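Single-structure report; data block below.
Every protein chain of the complex appears in place save one, which is left out.
Moving on, here comes chain A:
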Amino acid sequence: MKFVKAKLLMVIGMLTWFFTGCSNPALSVVKPSGEVGKMQLNLIYLSTAIMTLVTVVVAVIYIYVVIRFRERPGDTHIPKQVEGSTVLEIVWTVIPIILLIILAVPTVSTTFQIEKRPAPSQHPVQINVTGYQYWWKFNYPQAGITTANEVHIPAGRPIEFVMQSHDVIHAFWVPSLGGKRDLEPGRMNRLILKADKPGTYEGKCTELCGASHALMNFRVIAHQTAEYDAWIRSMQKVNSQAKSVLAKEGQRLVGQNCIGCHAIRNGGYKVLGGKGPELTAFGQRTRIAGVLDNNPQNLRAWLQNPQNVKPGSRMPSFAHLEKKQIDALVEYLESLKGSSQ
């Protein structure tokens, strides 16, 4: 059979390409950087192995049958009408059951294991995650700080993400650390993950949540413990007062236009809005709204037309502001960094 060979070659070629070509470790199930992801990958490998075995057995019988019992020209014999075979049928009932048991035992044990809450001795960090149409809020109840779209965690310590949605169902997925949990309105969920080593890992929303579902990204940034503690302190002691003249104008404009939806701590504002992402230490973030690289030019583009970047975004456009005012806003926002004490 030419086709079977061609197909096998195609499949094998593709497999090797995909695996040797290798995925990006910041966003990959097959290159996990965390304990949970590794346990999950082990199960993926185990089930793949068992299933490959099954597929190969079927394929071998299949290829044999197709080649061996193909009608030859001039062949008109009537094959024997076999009713069945109890022995064979028992064989292919029992063997799959055994294979399934081999798979089921580690499945159940891992299922229980990854839901287990970490012991206090492991110094778990709790982070409250809230999903909003197209952005993520991260709140650290122990440290009393809030950030958005980028969550900093200490490597090597278990993180308990306690999650909920503000509006529609979202789902929290960091492939490199381990998957995945839904964020539902009116219901609390918990996901425990751990990063083995410092690094940046990409996160995605995986439940269709509206027009910009595809762009509801976030980043997990894992630090060494000391670095993480420093980050927490810098966030706690943040100073959001503008320094330059232009930035001062920006700070005033934020008070006029933005603070009803956004919060900036220690900036002298009386209101701290909650409808949009927290902008405290916004200048530190690597991206704007989880999509654009964080630089003045992109920030300008975002403020002038957020829907162009993220269709359906709930952030209003500020195209009506003068160019100078936008410049001032950008200057101020980009100057917001954590305190460097």
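Keep this in mind: a contact is a pair of C-beta atoms (placed from the backbone, for glycine too) under 8 Å apart; a residue touches a chain by one contact, two chains touch by 3 or more; residues count from 1.
One rule holds for everything that comes next: contacts and distances are computed from a predicted model.
UniProt records the chain missing from this view under the protein name "Cytochrome c oxidase subunit 1", selected from "Methylaspartate mutase", "Cytochrome c oxidase subunit 1", "Alpha-ketoacid dehydrogenase subunit beta" or "Spermidine/putrescine ABC transporter permease PotB".
Considering A:Ala59, A:Leu246 or A:Cys261, the position touching the chain not shown turns out to be A:Ala59 (whole complex). The omitted chain makes contact with just one of the residues A:Lys137, A:Lys204 or A:Arg285: A:Lys204. Within the full complex, the residue among A:Thr110, A:Asn128, A:Gln304 or A:Ser339 touching the omitted chain is A:Thr110.
Even with one chain removed from view, chain A keeps its contact list with that chain: residues 3, 7, 10-11, 14, 17-18, 21-24, 26-30, 37, 39-41, 43-44, 47-48, 51-52, 54-55, 58-59, 61-62, 65-66, 69-71, 75, 77-85, 88-89, 92-93, 96-97, 100, 103-104, 107-108, 110-112, 114-115, 133, 167-169, 171, 173, 175-176, 178-182, 184-187, 189-190, 202, 204-215, 311-312.
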